[in-house]
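What follows is one structure encoded as structure tokens, with my remarks underneath.
Every protein chain except one is present and positioned as in the full complex.
By written order: A and B. Residues from 1 in each chain.
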Amino acid sequence: MNFFKKRLPLLLAFFTGWLAVILDYIPHQNGEALMTTITKGLIIIGAVTAFMGIYGLLGHHYLKMKRKNEGWAYSLLVWAGFFIMMLFGIYNNGEWILKPQAEVGGVSWIYEYIFNPCQATMFSMLAFFIASAAYRTFRAKSIEAGILLVAAIIVMIGQVPVGILISERLPDISQWLLDYPNLAVKRAIFFGIALGGVSTSLRIIFGIERAYLGGE
Amino acid sequence: MSAIDTDSNSNSNSDMNSNSHNKTNEWWIFAVFFSIIIIANAILLGSGSLKWGWSGVGIMMAAAFTIGLYSFLYQDNPLFKMAEHFYVGIATAYLIIVTWYSVILTDIIYALRDLWSQPFSSTIFWQMMAIILPTMIGLLVYTRLVPSISWLSRITFAVIIGFGSGLAIPNAINAYILEQLKPSMMPLWTSAGGIAWGALVIFFGVITTLVYFFFSLEHKGVIGKTAKIGIWFLMISFGASFGYTVMARFSLLIERINFLFRDWIPLING
Partner (left out) sequence: MKKISIVRSLFNLDRRIIYLFIFLSILLPFLVKFDLPIKAAKNVRNVYDKIEDVAKTKGERGTILLSFDFDNASRAELEPMAKAIIAHIFKKNIRLVVMGHWLNGVELTKTLLNEMSAEFKKKYGDNYVYLGYRPGVQILIVNMGKDFKSAFQTDSQGKSTNDFLVTKNIKTLSDFDYVISFSAGSGGIEEWVVYGQSKFHFTMAGACTAVMAADYFPFLQSGQLNGLIGGLAGAAQYEALVGRPGSGIDGMRPQSMAHIVLIIFILLGNIYYLTDKYLKNKKQDGGVH
């Protein structure tokens, strides 16, 4: 049993990992067909597993309500939002769940007039926070901080139309900073991402990294 | 000791004061919020700027959620939390709805139905298996809900993570290293054009930044000086990213203000 619980997943990761590497380098017709079938299968697996995270979230709020923890009424709102949206999703504008999703109906309305403003507003608040934080902390305390500050101001002005009104050269300077020094740094970071990604992948394939398998 | 006690007493007193102050503020926030929503919508409906109907009610609803969430800018309050939690519930249901209609229905149920309606053959059988097998592997993840067989879910994770990791190796090397190395190796000097300043800046930028991230060597002497230049390059890049981030954040706020003062309250013309 220990084999099935511990070794089998590691062997599967090893096998599927190397299969992906090998298939990537084989331009043979059968290899291509196998790659197509496997990737399509993984898309289906991805869809089937998508609901798992929801259980955790809704379960957490259910427990909060059951135990009457502080703020349990907010958890009730999570469930209310969930149920209302689900009802419209299942009803599907009278077509029910075995027909394609209706173009109009409750889901579209809730998406446009509740989901959209909520998500957009939450992220737009960052504009206020970034302004307040910049005022309090964006200080030229050293040469490095000074360089950061000047580059930020040049890009901030140079990338919007008002930059041309201040100086015709400003957008060009801003573009130069992005095209050369910024590009160089981002490229060096890309090298780091690639090497880090490859080493992590190898650790997974060889069973050194096992955190993704959960506890025990 | 007594000084500490006094401090803690005064702290708890001030906490209590600020708590009660916050509670009073919370009622004020509710009162101001509902006043704004009721009065503004009444005027807008009365003046004909907003029309009754799904669209009109939708705009009123959207405005209420927007202002409710913005109330957080004044201070954290129940109105914000209510809107936030309701939104989380909706988002969760939306995930299920889209996954169902976009993938499960089309790629599993409809696909199997279409195959089932065709005359049976070995090709059809394998095509059906190509759908059923991944569905079964995917369903194994739900064994996590039953502790005694939860280990079965590891099979699903192993397949997804294993294949994904394998796929990442050749593609990351190709896209991030090989493709990126090519333009980094451009001639820094040509007899026709002289020194290629742009290529030179990129070349030194990449080298010095990499040296900075090389922590196995102590940053002293030549390495230290090179790493220092690397930091300057990093600062320019971070500054540029910050400048762009500011642009992004303000753009989001612009859209919200545009909604509130154009679609809801018609203050902005055109």
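Note that in this section contacts are C-beta pairs under 8 Å (C-beta built on N, C-alpha and C of every residue); 3 or more make two chains touch, one makes a residue touch a chain.
Since this is a predicted model, take the numbers as computed values, not measurements.
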Chain not shown: contacting residue from B:Ala111, B:Leu133 or B:Ile207: B:Ala111
Sole contact to the chain not displayed, among B:Tyr176, B:Phe233 or B:Trp264: B:Tyr176
Candidates A:Leu19, A:Leu77, A:Ala127 or A:Leu213 - the one touching the absent chain: A:Ala127
Omitted-chain contact residue, chosen from A:Ser75, A:Asn92 or A:Asn182: A:Asn182
Residue numbers in subunit B that touch the chain omitted from display: 73-74, 91, 94-95, 98-99, 101-103, 105-107, 110-111, 163-164, 167-168, 171-172, 174-176, 179-180, 182-183, 202, 237, 240-241, 244-248, 250-258, 261-262, 267-268, 270
Subunit A residues that touch the omitted chain in the full complex: 32, 35-37, 39-40, 42-43, 46-47, 50, 100-101, 103, 107-108, 111-112, 115-116, 119-120, 122-124, 127-128, 131-132, 134-141, 149, 153, 155-157, 159-162, 164-165, 171, 175, 178-179, 182-183, 186-187, 190
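Note that only the chains that are shown with their structure count from here on.
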Distance from the mean Cα position of subunit B to that of subunit A, given in whole angstrom: 6
Subunit B residues touching subunit A - in the complex, by the definition given at the top: 54, 57-59, 61-63, 65-66, 69-70, 72-73, 81-97, 99-109, 130-131, 133-135, 137-139, 141-142, 144-145, 150-151, 153-173, 175-177, 180, 184, 198, 201-206, 209-210, 213, 231-247, 249-250, 252-253, 255-256, 259
Subunit B partner contacts - residues on subunit A that touch it in the complex: 4-5, 8-10, 12-21, 24-25, 37-38, 40-52, 54-55, 57-58, 71, 74-75, 77-86, 89, 97-98, 100-101, 107, 109-128, 130, 134, 143-145, 147-156, 158-160, 174, 177-195, 197-198, 200-202, 204-205, 212-214, 216
